[in-house]
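Of the protein chains in this complex, one is absent; all others appear in place.
Up next, chain A:
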Amino acid sequence: MNASPITSWEGAEAYFTFADNPTAMAIILGLSVVVTVGAVIATIIHENETYIDYR
């Protein structure tokens, strides 16, 4: 997979992976948001399971 937005360092500006590919950036950013929100939801589920014996 070619993730590089540059072919030469000469005159390079934004050079991070997929900087020239908005679709790929959107997918990665979206996944990051989903994982972050999902981690909070997973924490809620974990708590509810651990609290069963203490209700």
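Heads up, the rule we're going with is that contacts are C-beta pairs under 8 Å (C-beta built on N, C-alpha and C of every residue); 3 or more make two chains touch, one makes a residue touch a chain; residues count from 1.
Everything that follows uses one rule, which is that contacts and distances are computed from a predicted model.
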item: Missing subunit (named according to UniProt) among the choices "4Fe-4S ferredoxin-type domain-containing protein", "D-inositol 3-phosphate glycosyltransferase", "ABC transporter permease" or "Ammonia channel protein AmtB"; value: "Ammonia channel protein AmtB"
item: Touching residues on chain A - with respect to the absent chain; value: 12-16, 19, 22, 25-26, 29, 32-33, 36, 39-40, 43-44, 46-47, 50-51, 54-55
